[in-house]
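Only one protein chain is missing; all other protein chains are in place.
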Amino acid sequence: MKFEPYQTAEIPGPLKAIPIERPQTVAGIIRNAKRPIVIIGSKIFDVAPERTIRDIIEISREVGAEIVVTGGINRKFEELGVKEFRSMPAMELADRLRDPGWKGFDGKGNYDLAIFVGFRYYYAWLILSGLKHFSPDGFRTLSIEPYYQPHATFSLYNMKIDAWADYISSIKESLKRG
Amino acid sequence: MKFEPYQTAEIPGPLKAIPIERPQTVAGIIRNAKRPIVIIGSKIFDVAPERTIRDIIEISREVGAEIVVTGGINRKFEELGVKEFRSMPAMELADRLRDPGWKGFDGKGNYDLAIFVGFRYYYAWLILSGLKHFSPDGFRTLSIEPYYQPHATFSLYNMKIDAWADYISSIKESLKRG
Amino acid sequence: MTLKIGELKTDVATFRNLEIVLGRVEEEWEEPLGPTPMPSITSLRKWDYKLLSRYKPFYLPFCDLCCLCTFGKCDLTKDKKGACGIKMDAQQSRIVLLACCIGAATHTGHAREIVEFLIERFGRDYPLDLGDQVALEAPNIRLVTGIKPRTIGDLEEVLDYVEEQIAHLLASTHTGQEGNNLDFESKVFHAGMLDHVAMEVADIAQIAAFNFPKGDPEAPLAQLGLGVVDLSKPVILVIGHNVIPSVYIVDYLNETGLKDEVEVCGLCCTAHDITRYSDRAKIIGPISWELRFIRTGVPDVIVVDEQCIRTDVLDEAMKINAPLIAASEKACRGLPDRSNDPVEEIVEDLVSGRQKGVLILDMDKIGEVAAKVAIRLAPKRKKFKALPSVEEIVEEAKKCRNCGFCQKACPNSLPIPEAMARAKEGDLSKLADLYDYCIACGRCESACPSGINIITMMVKSSERRIKNEIFNVRVGRGPIQDTEIRDVGRSIVLGEIPGIIAFVGCANYADGGHELVEMAEEFLKRKYIVVVSGCAAMTIGMYKNEEGKTLYELYPGNFDAGCLVNVGSCVSNSHISGAAIKIANIFAKRPLRANYMEIADYILNRVGAVGIAWGAMSQKAAAIASGFWRLGVPVIVGPHGAKYRRMLLGRKERKEDWYVYDARTGKKVYVGPVPEHLFYAAETKEEAMVMAAKLCMRANDTTKGRAIKLTHYIDLYKKFYGKMPDDIHLFVRRLADIPITMKDEILAELKKKGWKETEIPDPTLIEELVRVKEE
Partner (left out) sequence: MTLKIGELKTDVATFRNLEIVLGRVEEEWEEPLGPTPMPSITSLRKWDYKLLSRYKPFYLPFCDLCCLCTFGKCDLTKDKKGACGIKMDAQQSRIVLLACCIGAATHTGHAREIVEFLIERFGRDYPLDLGDQVALEAPNIRLVTGIKPRTIGDLEEVLDYVEEQIAHLLASTHTGQEGNNLDFESKVFHAGMLDHVAMEVADIAQIAAFNFPKGDPEAPLAQLGLGVVDLSKPVILVIGHNVIPSVYIVDYLNETGLKDEVEVCGLCCTAHDITRYSDRAKIIGPISWELRFIRTGVPDVIVVDEQCIRTDVLDEAMKINAPLIAASEKACRGLPDRSNDPVEEIVEDLVSGRQKGVLILDMDKIGEVAAKVAIRLAPKRKKFKALPSVEEIVEEAKKCRNCGFCQKACPNSLPIPEAMARAKEGDLSKLADLYDYCIACGRCESACPSGINIITMMVKSSERRIKNEIFNVRVGRGPIQDTEIRDVGRSIVLGEIPGIIAFVGCANYADGGHELVEMAEEFLKRKYIVVVSGCAAMTIGMYKNEEGKTLYELYPGNFDAGCLVNVGSCVSNSHISGAAIKIANIFAKRPLRANYMEIADYILNRVGAVGIAWGAMSQKAAAIASGFWRLGVPVIVGPHGAKYRRMLLGRKERKEDWYVYDARTGKKVYVGPVPEHLFYAAETKEEAMVMAAKLCMRANDTTKGRAIKLTHYIDLYKKFYGKMPDDIHLFVRRLADIPITMKDEILAELKKKGWKETEIPDPTLIEELVRVKEE
């Protein structure tokens, strides 16, 4: 069940996310990205313990990734003491990510790795599907949700929240170690 | 790719065949069936070397399974020296297999394990799907084709013909050893 | 339209081979025929392409495959082509078109049945009288077909046209037909436009014939909720969308003096419509209340007509020993057709349990059968009218093996296993907590290997609160009055009323129906015009404030600022599009008849209307939304709406996308991203509210109007996001657009972005509407 879609019926098709078992591998993917972006959905506070949210923020900082929060969770995010983040509806952002001509938030061009976390399963599922089919070559998505998201390029697998928190923390550690 | 549907687009759904790596396990499944039936499709001569066909026949004999050939390959089958087999169009047979009230070829009741081999991939795919959804509880299908057939209850996996021939032969050996 | 008739027999004479011109009576409608009467698939393609070049489709494939023909399944991943040559973008739009065809056909079939039936009962000449206040009775029909229908019989020609077009559209989805995604999208718009015509046919016919409220802002309140049923009486439950069988039930009860003896309550649009017909009928709720209510065991007989009825209703009815009567050719549900049998025989068979359900297509019999069966069964069914005891529930919970399949099967991923664990220990509170977030779809039960009746357990756990589920809803008033349009038209077009927000569609909520109420209240308080229909109208009535009042009691039913207008059932959605059309015609005097493009252009650029279909689920909802798009009205859906597989999104930063013609000069003028999107699935209600406020901005807003709209947008943004939006510079055209109260703050923002004043044109996307050609 580990590498099956978390929602029973969400069977994707032939091209499925590469499931990644080791946090170090995830760290490698993030580190190797030229312009990663971290996209945090409105469900993050329902799913992730605070330490995990902080870990995700640290991961972003470590690689200098832009953080975008969606769905209007800005206030809660600020309460965590985070200041430097963008916000944009997820659909609008996804629509831009698929456009090789988009200049990004900083005007420096589009991103090459979009990291998703904190979404309703099916909502991210569909956005990841849109990006899988319609994004330019070289653009990749990484789901770091605590379940398998088959439409991403890379995904974690179905796991319990504690294990997930540790996993995310290991990604962070791994990145810090460089 | 081992446990992926052989034809790219034939994605089945949540309930997929249990892929079986060891011939001994297959032998166990066959041995444990009360009334197995072996269904051999018209493509058998295109796919299987003669030794494999003979192995399949021996497997059937070993467990006293009825052999049914479909698609009108009777003559070729007889040329192999096989005499005791039935023939019936595959669709007609599948339609009966799903009926708990069917009496079987020998009048002793329906079968509990249908073993498929020698079919076009998609044709068996659909028949196995029909049986998966509409057969009575306790009825199971086993695909011993040289690829993964996700709609079966149990399936081998995608493999080369030589490896497959050895695999089938190991099933036979395993059954003979008891 | 010319008709050649072989032989013409009348009482007067017999003609042979007479050529007849079927025309409307001209003297009643002097308006000349516009450019696009009964448009064919491509008549408005030019307009569609204009919209689509701004609002580009973003596809979210639900599956990588196509399985529509035996060449398949085909893998369409990324750039792969199917065996027919199709690619993923076209395939997704093709599926959207298929859904919209189903939706449009559903309303059309519904309309056809109503019209046929009413013609048979009242005659073809029965006038389409929608009351004194509604002279413009059929804005969609007039706009699209160029026909001004005077009688119910006149509607047949309209339906002929719609049916023909649907057949063409459906044909376009055939393997190897249309292959371009934009052309598919243009056809989607066409289907949507037809859908509004069909809905209008259905609703104006039934309003006129059954004397439903005719645009009455003070339509009465009807009771709503699981708690409204009088359990001492026999209960007839009607479910569906086609009110005719229910009318016959009510009539029968009235005629036989039984109206006070039997409860008639309904689910879905039939419930809406029966309250428009009878002051005694009650509404249980939307489709998501269906399993819940049946599980209470209360209904003594269930009558289903068509659309959005659980297909397992027979099984559910059998569980509570209530017979089922199916009343539609479209949903026979495998039941024996008893239409031609004597009433008493049918009643006997149902009461005795010899038959669990019957199909009755003779409306005259339905009322009698339903009433008699209910009355005879009610006493016998007493023991079924109770939920299991708490002890039984706890026992049931003990069967749970904590496998988690239920949660994985749940569309909202509700934490059922957790609730079960607590229930085992006698604590039902967690189960009760799920109630608000559950859409009662039953997938958890289907998935449960222990066969646990999860929904029944949730209902039981919420029993006390359910008993208090006594709410209300203003009965569907139907059309917006012409005078109302005259009164508010200016304020809307100039932007002084910040917008019209229409809450429509089904109950497939991702996070509970209360979100809808919150949103409606927010906009009501802000003096938007809030219009509602269908399931959404019910949901909005399902919450009370501290004083025990629902929004329907707190806000008046006029089409005016800060009012809450329930137009009625799904087919009443045509009055929402109709209102937008009427603004263009009655207020702005734009020619209406067969003049689609100009009117849509008017609405897109001037009428700040937005639809929110928070729980949109069905193919009908897809078609309704498409009809709004073509008219230039954006639609926001909730998270599940992403499963419609396609967004229509503007890109506000692409300046080149936001030019219009100035109709006065012909010059191309940048007007900013107004409205920014046509179709968009929001992630949260906060996002939806901010977006709705933003989408109300239109190119034609006066500075005063824009300032008001900006105030709400910025205010909502700040409220939820805690800061100023970073795109204000795109919406301020001149200094006068800036809300006074926020002046300094905004000026600072504008400066940062290097903002410059721009013109406010007389905006249009249509070159032909330019009055003076630019040299």
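To keep things simple, chains are lettered A, B and C as they appear, and every chain counts its residues starting from 1.
As a convention for this text, a residue touches a chain if its C-beta (ideal position, glycine included) is under 8 Å from a C-beta of that chain, and two chains touch if they have at least 3 such contacts.
Keep in mind that this is a model prediction, so the values were computed, not measured.
*Asks:* Decide which residue listed in C:L51, C:C74 or C:I603 touches the omitted chain of the complex.
*Replies:* Missing-chain contact among the listed residues: C:C74.
*Asks:* From the listed residues C:V313, C:V351, C:M519 or C:V532, report the one that touches the chain absent from this view.
*Replies:* Reading the full complex, the residue touching the unseen chain is C:V313.
*Asks:* Considering the complete complex, identify which of C:G442, C:G541 or C:P675 is in touch with the unshown chain.
*Replies:* Of these options, the touching residue for the absent chain is C:G442.
*Asks:* Please identify which residue in C:E178, C:D349 or C:E598 touches the non-displayed chain.
*Replies:* C:E178
*Asks:* So which of C:K50, C:R124, C:K424 or C:H514 would be touching the chain we can't see?
*Replies:* C:R124
*Asks:* Please identify, in ascending order, the residues of subunit B that touch the omitted chain?
*Replies:* 6-9, 11-15, 41-42, 70-75, 78, 87, 89-92, 94-96, 98-99, 119-123, 126-127, 129-130, 132-134
*Asks:* What residue numbers in subunit C mark contact with the hidden partner chain?
*Replies:* Touch set of subunit C with respect to the missing chain: 2-10, 18-26, 40-42, 45-46, 62-63, 65, 67-75, 79-87, 90, 98-99, 101-103, 105-106, 108-110, 112, 124-125, 150-151, 153-154, 159-160, 162-164, 166-168, 170-183, 186, 287, 306-315, 329-335, 337, 359, 361, 409, 411, 439, 441-443, 446-447, 508, 616-620, 640-641, 643-644.
Methods note: only the chains that are shown with their structure count from here on.
*Asks:* Taking each chain's centre as the mean position of its Cα atoms, how many Å separate subunit A from subunit B?
*Replies:* Chain centres of subunit A and subunit B, defined by C-alpha means, are spaced 44 Å apart.
*Asks:* Using the average of all C-alpha atoms in each chain as its centre, how far is it in Å between subunit A and subunit C?
*Replies:* So the centroids are 34 Å from each other.
*Asks:* When the C-alpha atoms of subunit B and subunit C are each averaged to a single point, how far apart are the two points in Å?
*Replies:* 50
*Asks:* Two or more other chains in contact with one residue: find those residues in subunit C.
*Replies:* 63-65, 75
*Asks:* Would you please write down the residue numbers of subunit A that are in contact with two or more other chains?
*Replies:* Expected reply: 8-9, 11-14.
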